[in-house]
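Have a look at this one before I ask anything.
Yeah, one chain of the complex is gone here, protein chain that is, but the others are all in their spots.
Order as written gives the chain letters A and B; numbering starts at 1 within each chain.
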Amino acid sequence: MQKRVTFSHRYLPYLLVAPQIIITVIFFIWPAGQAVVQSVLVEDAFGLSTEFVWFENYQELFADPSYLQTFYRTIVFSFSTAALAMGFSLLLAVMADRIIKGESVYKTMLIWPYAVAPALAGVLWFMMFNPTIGIISFLLGKVGVSWNHYLNGDQAFLLVVIAAAWKQISYNFVFFLAGLQAVPRSLIEAAAIDGAGPFRRFWSIVFPLLSPTTFFLLVVNLVYAFFDTFAVIHATTQGGPAKATEILVYKVFNDGFIGLDLGGSAAQSVVLMVIVIVLTIVQFKYVERKVAY
Amino acid sequence: MVENRPFLTLLSHLIMIAGVAIVALPVWIAFVISTMDATDLLGGVAPLWPGDQFLENYATILFQGEQASSAPPVLLMMTNSLIMALGIAIGKIVISIISAYAIVYFRFPFRMFFFWMIFMTLMLPVEVRIMPTFKVIADLNMLNSYAGLTIPLIASATATFLFRQFFLTVPEELLEAARIDGAGPVKFFIDILLPLSRTNIAALFVILFIYGWNQYLWPLIVTTEDSYYTVVMGVQRMVAVPDADPIWHYVMTTALLGMLPPALVVLFMQKLFVKGLVEQEK
Partner (left out) sequence: MATIKIDGLKKRYANGFEAIHGIDLDVADGELVVIVGPSGCGKSTLLRMVAGLETITEGTLSIDGTVVNDHEPGQRDIAMVFQNYALYPHMSVFNNMAYGLRNRGVGREEIKRKVADVAAILELGDLLDRKPAQLSGGQRQRVAMGRAIVRDPKVFLFDEPLSNLDAKLRVQMRIEIKRLQRRLGTTSLYVTHDQVEAMTLADRLVVMNAGRPEQIGTPMDIYTNPASMFVAGFIGSPAMNFLALERMEGGRLRLPGSEAMLAEDDGSNGAPVLGIRPEHMRTVGTAADADIVLSVDAIEPLGADTLVYGRALGQEGEIVLRLGGSHSIGEGDNLPVAFDRNHLHFFDRANGRRADVRT
């Protein structure tokens, strides 16, 4: 945790941590505290007085079917996005690991989407699926699927899942490939000598050894889908049509900025904080385990 | 591979090529559209081969902007994005490296308290505290300013942990030798620790530059004046035109310009980028 020999200085260490601490307090801890405080208050219609209402805002929140629906939708959205992004990346990583010649070329060609902002990823796929000019909606039309994410909620949902997953491919690919390359060659060779074919080897040897990477990526992808995909949705479907793509983060933003429901929005914020805290703890527990390996 | 199976190798290449194509397709189509003019797109589905409006579209967008949604010239938005990305990346690195230095190399009261305080920022992304943070920024008069765009985002638990982790691997004796050589805390930091952290700083810079450039929600809430728009959020203004179709060739031109700088950073600093990505998760 620390060096054996350390400097001792009366004020220098405080000076060094000060910028970080000041910013943390003003822009992180104070607002988070405000959210907690707000979440137990109700403001009257004119903003003149506030009343302490215990957990009424939370009770209201969880009694609200549209919030519960959003919650459920967010979970479906996050797991779909994670599954799609991870499945596709794993397939590519396994192939790249097999290839000896040209592996680095493929790698280069696959990592750049990391640099694309989620909002722009959303806009790109929004265009690809656009009912008028989109090439995919055009092809879908040819096989008899009428695509219009402006009207069809399920299609809009699928659109944001694809856009969100696409952006995550490079990240997952980098980690899966690193994980695969860390699998000892001797194990695979031993399995081959034991008569296991490539597919059997993958499922019985490689995939189990890859499970720490997979688990780690699952957490990262879920966090990403929960929070960073706000931009994907805001830049494209704006939560619509008919809330079909409204996820929790979008709802907090919408209720707070557009609906101006401070108490309700604050309670939603606190719920989200709890989710992040749980995910962070899971992630750190996992990191501890990774060290032990 | 363990055994030589030409068929499997061929299959691997085919799948890789298909994968690369799927990943690249939207960008290619976007590029094609960005070289069209409005009439080319009236006929329905976008073509697969570029048109001849490349220079016109890019010049218009860069220097004038899209008139219909009264978005500012993209060059201005890209400048804002650049300022924001650099401000965030440099700011995060500076305040993180010095706080990690304090935490690892000094013994002082409340050291662990500060450490956990920094750790807490990990659990409080902007998304979960939008309203109250907005209020703080508004109260501090930081709306529509570069300070408002950058400073609230530069606290970084991840970067602090990364530097802390790295400092812990620096041999103890280096500090001892430096102290015997007459170096105090500031000299040791500047002469020894900073040069040793070079690659870590560079790798982190790549990651953080992309992070800063790609910010969306933050600029969305702290900027109301066009002149502070960043390109990533500016695109949204062009897409979400009320009661009309977006002007696709301008939207795509802007989107491509918006993704170009971070993509170039990733491609040209691939090694540092991968290092940064992996180290960040340690």
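We take it that contacts are C-beta pairs under 8 Å (C-beta built on N, C-alpha and C of every residue); 3 or more make two chains touch, one makes a residue touch a chain.
These figures come from a predicted structure and were not determined experimentally.
*Asks:* Looking beyond the chains shown, say which of B:Asp37, B:Asp181 or B:Glu225 touches the absent one.
*Replies:* Of these options, the touching residue for the absent chain is B:Asp181.
*Asks:* Of B:Asp191, B:Glu225 or B:Asp245, which sits in contact with the chain we cannot see?
*Replies:* Answering carefully, the residue with contact to the hidden chain is B:Asp191.
*Asks:* Which residue numbers on subunit B touch the omitted chain?
*Replies:* 171, 173-174, 176-184, 187, 191-192, 195-196, 198
FYI, only the chains that are shown with their structure count from here on.
*Asks:* Quick one: report the Å distance separating subunit A from subunit B, using the average Cα coordinate of each chain.
*Replies:* 16
*Asks:* Considering the complex alone, what residue numbers of subunit B touch subunit A?
*Replies:* 1-3, 5, 8-9, 12-13, 15-16, 19-20, 23-27, 29-30, 33, 41, 44-46, 48, 94-96, 98-99, 101-108, 111, 114, 117-118, 120-125, 127-136, 140, 151-152, 154-156, 160, 168, 172, 175-176, 179, 184-186, 188, 210, 213-214, 216-217, 220-221, 232-233, 235-236, 239-240, 245, 248, 251-252, 255, 258-259, 262-263, 265-267, 270, 273-274, 277-278, 281-282
*Asks:* Going by the contact rule set out above, which residues of subunit A touch subunit B in the complex?
*Replies:* Those in contact with subunit B are residues 1-9, 12-14, 16-17, 19-21, 23-32, 34-35, 38, 88, 91-92, 95-96, 98-100, 102, 106, 108-120, 123-128, 130, 132-135, 138, 166, 169-171, 174-175, 178, 188-189, 192, 198, 201, 216, 220, 227, 230-231, 234-236, 238, 249, 252-253, 256-257, 262, 265-266, 269, 272-273, 276-277, 280, 287.
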